[in-house]
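Note that this is a trimmed complex: some chains were dropped, and none of the rest were shifted.
A and B label the chains in the order they appear, each numbered from 1.
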Amino acid sequence: MSVITLTTDFGLEDSYVAAMKGVILGINPQATIVDVTHAVPPQDIQAGAFALLGVAPYFPKGTVHVAVIDPGVGSERRAIALQAGGYFFIGPDNGVLTLAAQVHNLRRKLSLVRPSSAIKAIHLLNPEYWLSEVSSTFHGRDIFAPVAAHLTSGEPFDNFGVPIEDYAMLELKAPVERDDALIGEILYIDRFGNLISNILNRHIPEVREQARVEIAKACFRGIFQTYANAHVGDPLALIGSSGFLEIAVRNGSAARQLDAKIGDPVIITMPKT
Amino acid sequence: MSVITLTTDFGLEDSYVAAMKGVILGINPQATIVDVTHAVPPQDIQAGAFALLGVAPYFPKGTVHVAVIDPGVGSERRAIALQAGGYFFIGPDNGVLTLAAQVHNLRRKLSLVRPSSAIKAIHLLNPEYWLSEVSSTFHGRDIFAPVAAHLTSGEPFDNFGVPIEDYAMLELKAPVERDDALIGEILYIDRFGNLISNILNRHIPEVREQARVEIAKACFRGIFQTYANAHVGDPLALIGSSGFLEIAVRNGSAARQLDAKIGDPVIITMPKT
């Protein structure tokens, strides 16, 4: 069992992703390689971290998650590997790995933050596991891919470098409470135009059908289970498949219909009881 | 041998497809997963069914074809599996699976409609084969992917649910004959701008070089074997690689050049003999 996932901002037009796969298969022909996405907006570390957060826990334990959103390649930024929750994470030391490593993600119950003592980190310094020639611009191919391949081939984690504790952390911005309202924001907009917020299931009180939801210029009532709770064309709020509160329009695009964008506030107000 | 194909409208920007793959590999690490396409227009059941129809018969027998174009997810629509012609089909009960299951597709000789008695259908009701927690919005990950993985792991088809016969059917609209003309329509436009119609090889009489073809504002003669039968830049009709009559422009885009779109009529008139 040796699964390697790839999350990058390389796109699929060029052949950068394929070069990484060639390197991996040259080292571990048994590796199963899965693309998470290569459409992360160029150099958007937060978006890459978020993409990985949503899927990492659905892979079998032992999976090596490689993320290459790497604006600092060739500078002094370190190459690192993390071990957390039974998974490995490999990439640049800019935070892109840390949402997935940090949040103790029990699939849809995104709720626990892992104590940092439960994350083991190393600075990748052992060139024995890299390509013999390392470019200054493509560590995905020359360092991260071969390290992932050697790791799935059974090399012990500690052999790849030197323990560190001061790796860069990215934090999920938590929603804030103000008076009766919970104020979050839109983190991500998916292909269907669903607006995914930073509000988690556990942030929201139990009585949900009367909750008042404000987003962009729209305002409506209720947090529901599924799209079918709204009429076609109407907006609704629900706990989405990643465990975050989402705003959707049934059989439509909430982003377009509500003219909403990343960073827009989402305000949940519970009725006075 | 355990091949699983995926046809969805999820796109490749988000990580929904990867979540399905993670679930599959967690259950059956030996599965070989192939993307058919994830660029089906959102919630376009007909387009998804058509994409699958064209490729299903090129896969080895035993392949499990999963299609998730699922506007009704979370409503009362059923999750189903079909067994037909040596293949398995898994997805929502909205017709997306039925073109491929129904048409006895001998590769390019699309011609026989399978008797419905030759299709075995079950309503997926056994939660033993699902993820332990099922969301209301992403059955692709929580039900269809794990069922496909368990099926390729050797679980008997009948164990997954309860036999049904009243599943939703999608039919390929047949072309109609009127006087001397055969009137079909454009079903699909591919990346090259080729216009793929619902007219099959068997619908067209033998003498083809004199056939008159009308599409959008264009009119030209002949149904040929290959693009090379036309001059560069000229439109021509031919039996395409999926077995349907296509309108193409050699080294160009028929859709753009003829200003044609899905649903446009294609009229074939044979010369009086």
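Everything that follows uses one rule, which is that contacts are C-beta pairs under 8 Å (C-beta built on N, C-alpha and C of every residue); 3 or more make two chains touch, one makes a residue touch a chain.
Not measured: the values here are computed from a predicted model.
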Subunit count for the whole complex, all chains sharing one sequence, 2 displayed: 3
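Note that in this section only the chains that are shown with their structure count from here on.
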Distance between chain centroids, defined by C-alpha means - subunit A, subunit B (Å): 32
Complex interface listing, subunit B residues touching subunit A: 10-16, 18-19, 21-23, 25-26, 29, 33, 42-43, 71-76, 131, 133, 135-138, 141-142
Interfacial residue positions of subunit A with respect to subunit B in the complex: 1, 3, 5, 7, 12, 32, 34-39, 51-52, 54-55, 58-60, 63, 107-109, 190-192, 225-229, 238, 240-241, 251
